[in-house]
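With one protein chain withheld, the remaining protein chains of the complex are depicted in position.
As written, the chain order gives the labels A and B, with residue 1 at the start of each chain.
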Amino acid sequence: MNITVTVNGAARTSDVEPRMLLVHYLREVLGLRGAHVGCDTTSCGVCTVVVDGLPVKSCTMFAVQVDGRSVTTVEGMASNGQLHPVQAAFHEEHGLQCGFCTPGMMLVAAAFLEENPAPTEEEIRWAISGNLCRCTGYQNIVKAVETAARNMASTEVSQ
Amino acid sequence: MFPSQFEYHAPASLDEALALLAEHADEAKVLAGGQSLIPLMKLRFAAPPIIVDINRIPGLDGITEEGDTLRVGALVRNRALERSELVSARYPTMAAAAPMISDPVVRNQGTFVGSLCHADPQGDWGSVMLALDGSVVARSQAGGERVIPIAEFIDGPFTCTLRPDELAVEARVPDPGDDFAGTYLKLERRVGDFATVGVAVFLAMSGGTVTKAGIGLTGVGATNIKATAAEQALVGNTVSDSLIEEAARLAADASDPRTDVRGTADYKRDVVRVYVARGLRAAAGTPVA
Partner (left out) sequence: MTTMETAPSAEHPGWMGKSVKRIEDARFIAGRGNYVEDVVLPNMLHMAILRSPYAHAKINSIDSSAATALPGVVAVVTGELLAQHKLAWMPTLSGDTQAVLATDKVRFQGQEVACVIAEDRYVAHDALELIEVDYEPLPAVVTPQQALEEGAPLIRDDKEGQVDNRVYHWEAGDAAATEAAFAQADRVVSLDTFYPRSHPSPLECCGCIADVNPASGKATIWMTSQAPHAIRTVFALVAGLPEQNIQIISPDIGGGFGNKVPVYPGYVVATAASLLIGRPVKWIEDRTGNLISTGFARDFHMTGELALNNEGKMLGLRVKMLSDQGYAYADAQPSKFKAGLFHMVTGSYDLPAAHVITDGAYTNKAPGGVAYRCSFRITEASYLIERLVDVAAVEIGMDPAELRRMNFVQPDQFPYRSATGFVYDSGDYAPALDLALEQAGYTELRAEQAARRASGATKQLGIGIASMTEALGAGPSRDYDILGIKMFDSAELRVHPTGKAILKLGVRHQGQGHETTFAQIVAHELGIPPTDILVQEGDTDNTPYGLGTYASRSTPTAGAAAALVARTLREKARKIAAYLLEVAEEDLEWEGDRFSVKGAPEKVKTIQEIAFAAYTNHPQGMDAGLEGVKYYDPPNLTFPFATYLVVAEVDVETGEWKPIKLVAVDDCGVRINPMIVEGQIMGGLTEGYAMAAMQQITFDEDGNCIGSNFMDYLIPTAWETPHFDLYDTCTPSPHHPLGAKGVGESATVGSPAAFVNAVVDAVAHLGVRNIDMPVLSSRVWEAIHHAQG
């Protein structure tokens, strides 16, 4: 089936089987390998991407479902060579170790901060509770989201 | 991780969807949120030859109060219920349950109505609907519209009474009145787990007397359970500690849990008792004018 999807701002047209999962479409047809596969039960969230502004687990969607829609992956977070504040904050606060959960975690964090720009620690932990991490113990991820929130707020203020 | 092949349809209108279901009936599965169906397909526990994706159909994503009924369309995501001011103000049992469904990312996609159709005995929404005496509206090409009370809608584990040519288009919840309270308590091993025990509680009051009581139980039976004896013990009475304890005990008796990795049957039954008591105490302590 022919689908046209706006991925990171660019229209991409492909012919895919209906059963092809969105995560496989992104990784193997489009070569965007930032989204990963980590489980069989929609539990881990390393496949998370953003569809029409909302994070979804791309292993639990068919590519054909995003025909005509827009998808943002980690590869689309930076703009004009500038890291997204969330990406910069993850680096600043050592919010990653092996990096496997990081793309999904950052996309969820960025979408969350758009909805809640000044979150508490509790709210952050709740927001990322659909994304598992084995390496960091989450504390530095929380710090990264707090730092990103502060930096995004001060950028706004100065504008 | 790799589903079997299927024929895919994405109808643009309700009539088109109903025509497809009429034509393919037993061979077709409806895809809304997909957060229950697609995992089954990936593990090949389900291999429907035909998928009818209803996500493009307009008009199915409303949360509205019309007359004396809350109407939740088939494409309303759990996320929307979590954020709905209407639900938060008027349907506290639902408002308490919404953030407990699965995890935040899955809630962005999964639907309320889809969850009811999936009829997982460990699904939270079924118990909420039993406590609130909700119903599901089904449409078909041949039969028009059918309003199915939730107790008749849930038929067995993972079985609802929709006919193969029917599409659930809406769920309805009756007006709670002027003086009501409710909550949902869920014991889970961690976020995203199914309930070890879930308890939905609803109370409508009038001048300190219970006029309506709803208690739904998750994860302690072959289907979600409506604790009718416990409800009846409450109706017509003033809330007191001993009444709450009595109702909690009756609710525990109504449950039929199994021993498994989450705990023994005795344990789960006792949690029902404790949670129903806590839920009722919370509800009785917070009347909404």
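The criterion applied here is as follows: a residue touches a chain if its C-beta (ideal position, glycine included) is under 8 Å from a C-beta of that chain, and two chains touch if they have at least 3 such contacts.
Here the structure is a predicted model, which is why all the values come from computation and not from measurement.
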| item | value |
| --- | --- |
| In chain A, positions touching the absent partner | 17, 19-20, 27, 32-41, 43-44, 46, 73-75, 77-78, 83, 87-88, 90-92, 94, 96-103, 106, 121, 124-126, 128-142 |
| Residue numbers in chain B that touch the chain omitted from display | 1-2, 4-5, 44, 103, 187, 189-194, 196, 261-264, 267-268, 270-271, 274-275 |
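Keep in mind that, in the parts below, only the chains that are shown with their structure count from here on.
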| item | value |
| --- | --- |
| Touch list for chain A against partner chain B, complex | 1, 17-19, 21, 37, 40-43, 45, 48, 54-57, 59-62, 64-65, 67, 108, 126-131 |
| Touch list for chain B against partner chain A, complex | 1-8, 10, 31, 34-35, 38-39, 42-43, 51, 53, 55, 79, 99, 102-106, 108-109, 191-192 |
